[in-house]
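Removed from the display is one protein chain of the complex; every other protein chain stays in position.
Now for subunit A:
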Amino acid sequence: MTTATEERTNALEERAKEARRLVVDMAASERGCHLGGSLSAMDLLIAALDGTRDEESKVVLSKGHAAAGLYAALHAMGILEEDPAPRYGLLGHPYTGHPGPKVPGVSFPTGSLGHGLPYAAGWALAQRLKGTGGRAVAIVGDGELQEGLIWETVQVAAARALGNLVILVDRNGGQNDGLVGDISPLPHLAERFAAFGCDTAEVDGHDLAALTRTLAAHDSPRPLAVVANTVKGKGVRAVEGKAASHYVVIDKARAEKWKKGIR
């Protein structure tokens, strides 16, 4: 017998698949898109959007280059009404390569790495001042953690005991020029956040049940840093785990083939 939680997880998994297909469509646009990071972050986006449906909470995609993933997730979750895929990157539509606040469901422009987390921290501080119970979830990339502004903000968030701030790390191991491990590795990641004064968790970033459980369970005066282990390009077998999937332009025929294979 299927429990309500399992049913909910199954429904979210279907939405993640739908959103991944949209991302592939955007990769097959004239512009192409940041495919690998959009697909690695997809389950984080779906879980975060599902867990912040109240008006006082926000999800901020700090790794703004995964804009295609964000637009697709917002549409799959019913927050963004129109289908962004056929409009992506085109004049007359707000679906730019890095997201801006003209897109329904997007509050802050991100893409210059490091800014989304402090925007989220400010929102979390505001909700605490108002006593609303609202919170903020910032999805950051592991490469993005090389930015100093991230650690400035983690320092402030811990010092201010922003327990309603969640830092969701999409640890896909890749960045623009190759592998994080080759360029500027980030060992002992959870321990780093813990040393700053955060609660930490480490999860499979493609396990929607684990993600929703982790996001729902947190109740502490300390910010929560979730290191989510993900696979770059997740869902499209041809590019899974490949650093070269960072930015991809494909043709329509290949897109159809890839979409059929999305698991």
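Note that a residue touches a chain if its C-beta (ideal position, glycine included) is under 8 Å from a C-beta of that chain, and two chains touch if they have at least 3 such contacts; residues count from 1.
Simple rule for what comes next: contacts and distances are computed from a predicted model.
The subunit not displayed here is recorded in UniProt as "Transketolase", chosen from "Cell shape-determining protein MreC", "Branched-chain amino acid transport system ATP-binding protein", "Xanthine dehydrogenase family protein subunit M" or "Transketolase". Among A:T153, A:T230 or A:S245, the one in contact with the hidden chain is A:T153.
The chain not shown here is touched by just one of A:A27, A:M42, A:V103 or A:A121, and that residue is A:A121. Although one chain is not displayed, its contacts with subunit A can still be listed: residues 100-101, 107-109, 112, 114-115, 118-127, 129-130, 136, 148-149, 152-153, 155-156, 159-160.
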